[in-house]
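One protein chain is absent from this view; the other protein chains keep their places.
Our next item is chain A:
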């Protein structure tokens, strides 16, 4: 099945995956003010992993990223629900989000919003689901 010599593919993949991952993380963080967000960021992240799967072996990817992606999905949903419950602790309705501006050492005046944590949950759920489906199908021989 596997071709013996994929040097170009491997080299390009190694460079591209870093770029795609960076771009996905950027999309994720940009979501608050610019196009992007948890969903598309998560999908981008998953596509980087898919590229790794295509270029290398499944076993190889499994060894280097020893994560059960079902757990990733579950923790994503859990984070999303917990952010909702967090607002209940502060006597606000379920899933109330809040934001404020802080002066951080390096970034200067920065906006921090609880919605980002929720979005992080969304991203994790998307990554987990996409990779779980792809891995399940790929392993089905």
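The rule we apply is simple: a contact is a pair of C-beta atoms (placed from the backbone, for glycine too) under 8 Å apart; a residue touches a chain by one contact, two chains touch by 3 or more; residues count from 1.
By definition in this document, contacts and distances are computed from a predicted model.
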item: "Quinol:cytochrome c oxidoreductase membrane protein", "Sulfide/dihydroorotate dehydrogenase-like FAD/NAD-binding protein", "1,2-phenylacetyl-CoA epoxidase subunit B" or "Cation:proton antiporter" - which is the UniProt name of the missing chain; value: "Cation:proton antiporter"
item: Touch with the omitted chain, as defined above, among A:9, A:53 or A:115; value: A:115
item: Touch residues of chain A, complete complex, unshown partner; value: 27, 31-40, 43-44, 47, 70, 73-74, 76-77, 80-81, 84, 94-95, 97, 99-100, 111, 113, 115, 118-119, 121-122, 125-126, 128-130, 132-133, 136-137, 139-140
